[in-house]
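Please read the structure below before turning to the comments.
Complex shown without one protein chain; remaining protein chains in place.
== chain A ==
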């Protein structure tokens, strides 16, 4: 007999070793997430997947599932916390959604819609971050990076390249590239790398393929993320 816990009133089966997120994904129940991607080790940094267990907040992507847990993932209090976290991510970088090539197919934007975030709310930091267009096939716009470290993990754990790392600390934390010049074009990065296809925002984008699908007809324009899931699963269909 399989073990279960309760998520928003639903019984979710799980196996020992699974996280709340793993079990929810397997049961096709959506818990919003940005830094999580089941292909990589859980990270727990974005905090968007926060859920409530008996008054204690934990990240669903790192918390182990256990028998009889009562997990709240949809109360207004939890959604408000997630909204605030998303609002923080939006003001930390420079996200100009209407002009962004990723608009409509961006997980950050889709999760924001899901939680009911209507405005960035906090005062913008307007950091000065350059765009790196030095690579022939891929562009990196650091303005849209949310420090989820998915590209870091993909490059290290899948591509075996260690092209990316996070440097600095606090609000000065930023993504850096391992090449003598610090530019992507001088690194060993290739468009075929896993790391080129994991970014949940529009920070890592293929060159020369702009606006192929018109905005308005894109993934999350058609259906909410809670139904269609992560963009990565769909990207692979397109490529």
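Heads up, the rule we're going with is that a residue touches a chain if its C-beta (ideal position, glycine included) is under 8 Å from a C-beta of that chain, and two chains touch if they have at least 3 such contacts; residues count from 1.
In this text, contacts and distances are computed from a predicted model.
Q: Which one, "Thiazole synthase", "NADH-quinone oxidoreductase subunit F", "RNA polymerase sigma factor" or "Metal ABC transporter permease", is the UniProt name for the chain you do not see?
A: Hidden chain identified via UniProt as "NADH-quinone oxidoreductase subunit F".
Q: Decide which residue listed in A:18, A:37 or A:81 touches the omitted chain of the complex.
A: Answering carefully, the residue with contact to the hidden chain is A:81.
Q: Of the residues A:23, A:46 or A:196, I need the one that contacts the missing chain.
A: A:46
Q: Among the options A:176, A:190, A:215 or A:228, which residue touches the chain absent from this view?
A: Going through A:176, A:190, A:215 or A:228 one by one, A:176 is the residue touching the chain not shown.
Q: From the list A:165, A:190, A:215 or A:228, which touches the chain that is not on show?
A: The single option touching the absent chain is A:165.
Q: Write the list of chain A residues that the hidden chain touches.
A: Residues of chain A in touch with the missing chain: 42-48, 50, 57, 59, 62, 64, 81, 84-85, 88-89, 91-92, 122-123, 125, 146-147, 162, 164-173, 176-178, 180.
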